[in-house]
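On to chain A.
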Amino acid sequence: MVVTFSFWTQNYLDLDTTFTLANYREAWTDPLYRELTLRSLRISLVVTVVTVLLAFPIAYHVSFHVHHRKALWLFLITVPFWTSYLLRVFLWKVILGYNGVLNSALLGLGLIDEPLSFILYNANAVVITLAHAWAPFAILPIFVALERIDRSLLEAAKDLGDGPVRSFFRITLPLAMPGVVAATIIVLIPTVGDYITPRLVGGTEGLMISNMIQVQFGKANNAPLGAALAVSSMFIVGGISLLIFFATRKIGRGGAD
Partner candidate 1 sequence: MLDTEKPHARTIIELDGVTKNFGAVQALKGITANIREGEFFSLLGPSGCGKTTLLRMIAGFDDPTTGTITIDNKAMAGIAANHRPTNMVFQSYAIFPHLSVADNVGYGLKKRRLPKAEYKREVEQALEMVDLGGYGPRAAHTLSGGQRQRVALARALIMKPKVVLLDEPLSALDKKLRDQMQLELRQLQRSVGITFILVTHDQEEALIMSDRIAVMFDGQIEQLATPEELYRRPVNQRVASFIGVMNFLEARATKSSETHVSLDVQALGKIDIPRAGLPDGMKPEEIHRVGVRPEMMTILIDGAPSAERIVEGEVVETSYYGDMTYYSVRLNGLEAPVTISMRNTAGRAVLRPGETARVGFATDSIIVFR
Partner candidate 2 sequence: MSNRRKNLNWLNVYAVVYMVFLYAPVVLLPIFAFNSATIIAFPLSGFTTEWFGVLWTTQALHDAVWNSMLVSVSTAVISTVLGLFAARAVARYTFPFQRGIMGLVMLPLVLPEIIIAVALLIVLIQLGLSLSLWTVVLGHVLVCTPFSIAVLSSAFRGLDPSMEEASFDLGETHWGTFRRVTFPLVMPGVISSLLITFTISLDEFIIAFFLTGTEVTLPVYIWSQMRFPTKLPSIMALGTILLALTVALLILAEFFRRRSATRRGLDASTTEGLI
C-alpha cells in the first residue's frame, strides 16, 4: 500500500518536471477551470451543510430515542447506500425529471399546475442526489459521537436547572462536535470529486471539476492537465478540511475528547 502511494506522488513529480508548471498555470488561470473548481467547491459545501444538517436529527433520534433496535436502525440507514450508486443516481433522475415521479405526484395532487423544472439538470439536482448518497457517512460519525456522551452529564445539567433546549446546546451539541466535524470532512472530500452525479443529473450548469478531469483524460487526451486539475482540487479540498478541522477544534476545545 505505502509503496503504491509513494510511487504515485513520485510519478507525479516526474510528470511535473517534464511538462513544466504550465498545466498548473492553466488549471489555475483558465476561467473555465476556475469556474468549474469554484462551482465544485460551492456545490460540495452546500451538499455538506445540507447532508450534515439533515443527518443530525436522525443520528440524535437513533442515539437518544431508540432504545432496543439501534443496530436495526443503523442497518436500515446503510442499506440504500449499498445499492448500486449508478442506479441510485439514475433513479433520482427518474424521480426529479420533467415527467418524473415527483412532478407527476405533485401534479396529480393538484399542488402544481405545470412540472417543476428547477429540480433536474442543474446544481439543485446534484445537491439532492449527493445529499442522499452520502447520508450514512454523515449519520454514522455523528451517531458515534452522540453515543459516547455520558448520559449522566445530561442528568447533571437537568439537575442543575437546565431545560432540554439549554442542555442540548450546552452539553449535547458541544460534545457531538467531533462527530459533526468528522461527518463534514467525510462528506466534503469525496463530493468535490464526484463524477457520476453531475454527469447524470447535473445538466451543463451542474457539471463539476471531475467531469473535466475525465474529459482531459479521455477526449481531450491531455492527461497532465487533467492530473494538474486533480491535484489542485485535492489540495484545495485538503486545505479546506484542515481549516474546518482546526477551526472547530479551537472553538470546541472544551467539548472535544
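Methods note: a contact is a pair of C-beta atoms (placed from the backbone, for glycine too) under 8 Å apart; a residue touches a chain by one contact, two chains touch by 3 or more; residues count from 1.
Selection criteria: all candidates are chains of the complex that A comes from, given by their letters.
Just so we're clear, the structure is a prediction, and the values are computed from it rather than from any experiment.
Touching chain A in this complex, out of the candidates 1 or 2, is candidate 2. By the touch criterion given at the top, residues 1-2, 4-5, 7-8, 11-12, 14-15, 54, 57-58, 60-62, 65, 70-71, 74-80, 82-88, 90-92, 94-95, 97, 99-101, 104-105, 132, 135, 140-141, 143-144, 147, 164, 185-186, 189-196, 200, 210, 213-214, 217, 223, 226-227, 230, 233-234, 237, 241 of chain A touch candidate 2 in their complex.
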